[in-house]
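Have a look at the structure that comes next, please.
Missing here: one protein chain of the complex. Every other protein chain is in place.
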Amino acid sequence: MTKLPGWQGLQRVALVLGLPAVLVVVWWFASADSDHLVFRPLSEILVAFRETWLGPRLVEDVLPSLSRLARGYAASVVLGVGLGVLVGWSRTLRALLEPVLELLRAIPPPALIPLIGLFAGLGDSRRIVIIIAGCVWPILLNTVEGVRAVDEVLADTCRSYRVRGLTRLRQLVLRSASPQIMTGARQALAIGIILMVISELRGTVHGIGFSVEQFQTSFRYPEMWSGVLLLGLLGVALALLFRLADSWILGWYHGLRASNRER
Amino acid sequence: MRRKLAALLISSALLVAAGCGDDGGGDGDGDNGAGQPTGPDQVSVGLIPIVDVAPLFLGQEQGFFAARDIELATDFGAGGANLIPGVESGQLDFGFSNVISLMLAQAGGIEIKAVSNGNNSTGTQGEDFGSLLVPVDSDVQSAADLEGATVATNTLSNIVETIVRASVRNDGGDPSTVEFVGVPFPEMEAALAGGDVDAAFAVEPFQTIIRTNEVGRSVAWSWVDAAPDLTVAAYFTSAELAENNPDLVARFSEAMAESLAYANDNPDAVRAILPTYTEISEELAAELTLPTWPPEINRASSEALAQQAVQDGLLSEPPDLDALYP
Amino acid sequence: MALSLRPLWLGVAGLVGFGALLELVPRLGVVDDRFLPPTSRILSVLAEQAGAGPLWSAVGNTVLTWAIGLALAVAAAVVLGVVIGSVRFLRAATASTIEFLRPIPSVAWIPAALVLYGPVRAGTLLIVVYAAFWQMLVQVLHGVADVDPVARDTAYSYRLGRWARVRWLTWPTALPYAVTGLRLAATVALILTVTGELFIGGPGLGAEILRASAGGAVPLTYALVLVTGLLGVAANLLFRLVERRALAWHPAVRGEVPA
Partner (left out) sequence: MLEVRGLHKVYDSHGRRVEAIGELTFTVDDGRFACVVGPSGCGKTTLLRCIAGLLPPTGGEVWVQGSQVTGPPSGLAVVFQEYGRSLFPWLRVRDNVELPLRAAGLPRARRRELATEALAAVGLSDAHRAYPWQLSGGMQQRVAIARAVAYQPQVLLMDEPFAAVDAQTRADLEDLIRSVWRRLGVTLLFVTHDIDEAVYLGERVIVLSAAPTRIREDLAIDLPVERDQLATRSDPRFTDLRAHIYAQIQKTRHPAPQEELS
């Protein structure tokens, strides 16, 4: 029974949108007549969403939060990959630093906030340092793993063709470690979003986390839920963005694995 | 019960199948049934580990609560503002919060009720448990000089803003130009030392730490400026508990009143108990300026405070103190 | 990264060096020692605390919250993962929803947790379970999806019942993924437990850190942060051991772990 291409596409769309649509409808009606102080109707939350986040706050709060996340994340990538390559490449350095890195990685970043607060002043730098304190570890440790696992035959090939220095670093070391680095980068992004929010609590800053906390403490629950919804959408959007970057940067890698699986 | 059901529904929806329901709730959910007492009532109280709540621990130590069939389970919430939802949702039986937060909650539709006084200012200029501090080398001499300045406060749009504005206003300055920045108490010393803020309103033990480390000096005593013998904070409960179990609330209030009086008369006992529930060392505890703990809430001071909060735009209209206060 | 058994003394030297660095920086006045106490003072405070009860009850409470959260998350994820994973239609229908809910930062639920439960352990549990659940579910789904088609056809040909298929085919295949998921979920759960204690409530190390900083006890705050780190290291080692033992009999089938 060959399916018509149209039918095929329709079915796929139904599968993708089916459950979410059902959940939204259930949420809409379950909360529709709720006079409950906290659990506001979905309609009210969506109105609050449009009024709160699509207005001036988009520039005043959402943008600063995202820019801090971007700066913290970028710094973590540079720091994590840079240090990771060094530590991954030299056996002694790795043995020397491994326990220290394992300890620092294990400290939950939020626990560092009271300490970072003592140094990093009150401005953006404090929040960026907090983001880095969480994001750098997955990238660093995955880079070390990736650099350690460079294929020896490829390394010998480079040596015999006298491929050295910067070309070697880029073409052999970084490229072969890139699948592992991307795994670390994905984990770091998830942690980054969390720290973006947490670094804004209990302080004064233009940001999503701060706004949501203000809504909560001033009992403006529709706005609070709309903030939660925004963070959800942000998480999804960034995950999607990451997948695009991943398929572009690791195009070769996904192809390689697909072809191995077939063979 | 309806509220609890809704909470269960939403939290289970959130966790898909793994709703962790109510059973994992607060340690002692308070046997708030009005049935015959089967032993001391397990009562959970949400607190912040600060000087102001010393009387409660003294009362516990002196057995004022035990004498009234109450066994306390203290729970240190992450912040005053978070205690209100805890009490309102029934997870905590009683909580401690400043009066402005209580008024804001009432305005926000939260049904809570103050049951006993918390703590008051010393009422004397130049010596109070909290003050407005500026860096030692700052040229600010009094509150009025803080026009257009940035002032650190532990919570934004809350009681500290109202009283600091009162200090500036009483000193002849224009309070609307003061800009407030949220800084947790432990980080105020660094903020002052680093010059990130022009001033900071700190309470004990940080007021003493900042002064003895010569990082800052006091220029105004805002609790005193706001209103004479200001009631700063109070213990509160949910309207539901007050309704369902008036006996327990009454017993708690009496025990609290006795504890407050005892604390007021025995400052040394207060200084001795501080290190047991906070991380304030004995030496530091000895140097602190303690608040006062009169048993009764100073309602006049709350009215004056509320009037200034309305003037500053923090409250849209004056609170209904009859409903809010015992 | 396996704590490899390289020359151990080199690793210890690294730790000592790091400690010495943190000792010198404040001593030389590079940083004000009120904000960064020298390592010696931190360790002496820690030693003092180690003797006293409250530290261990705090560690106990954090571990308890962590264990409850992890258990709830893992149980739910395994059951749901196997059920959804084994039915093609279910997997296809839920994929988009899972992809939507997974990246939602668990801290987004802090205000909700505070409102639902207030500053108590239940609030913290909400975000711990939420975060750990997705880590585990994704791995279990990968595991169940990784069942070898030839093996499945064999099971069908021998007319194994649904339950037998799950017991003898689906679960053994998914096990390595589940074990990895457990390790990842445990790490996330611990971080969220401390986060919850700091920003929501409930007894434990987070609450002690708050109490220490509220009392102006800076060295103690550092000591407690160090304890959370050590707890984290212990947890990572424990679960890596569990993973290695569970997978010891298993050829390194685990390909690229997407988590």
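In order of appearance the chains are A, B and C, and numbering begins at 1 in each one.
Going forward, contacts are C-beta pairs under 8 Å (C-beta built on N, C-alpha and C of every residue); 3 or more make two chains touch, one makes a residue touch a chain.
These numbers were taken from a predicted model, which means no experiment stands behind them.
Counted over the whole complex, the shown chains touched by the missing one are A. When the omitted chain is restored, the residue from A:12, A:50 or A:159 that touches it is A:159.
Residues of chain A in contact with the chain left out of this view: 151, 153-154, 156-157, 159-164, 167-168, 171-172, 175-176, 178, 252-253, 255-256, 259-260.
By definition in this document, only the chains that are shown with their structure count from here on.
Taking each chain's centre as the average of its CA atoms, chain A and chain B sit 37 Å apart.
Chain C has its Cα centroid 17 Å from the Cα centroid of chain A.
Annotation for chain C: residues 35, 109, 112, 114-116, 198-199, 213, 218, 221 touch two or more other chains. Shared interface positions of chain A, defined as residues touching 2 or more other chains, are 114, 118-119. Contacts from chain B toward chain A in the complex involve residues 3, 6, 9-10, 13, 79, 81, 104-105, 107-110, 155-157, 180-184, 186-187, 190-191, 194, 196-197. Listed in rising order, the residues of chain C touching chain B in the complex are 32, 34-35, 68, 72-73, 75-76, 79-80, 109, 112, 114-123, 125-126, 129-130, 133, 197-203, 207, 210-218, 220-221. Contact residues of chain A toward chain B in the complex are 27, 30, 34, 36-37, 39, 114, 117-119, 121-123, 202-204, 214, 217-220.
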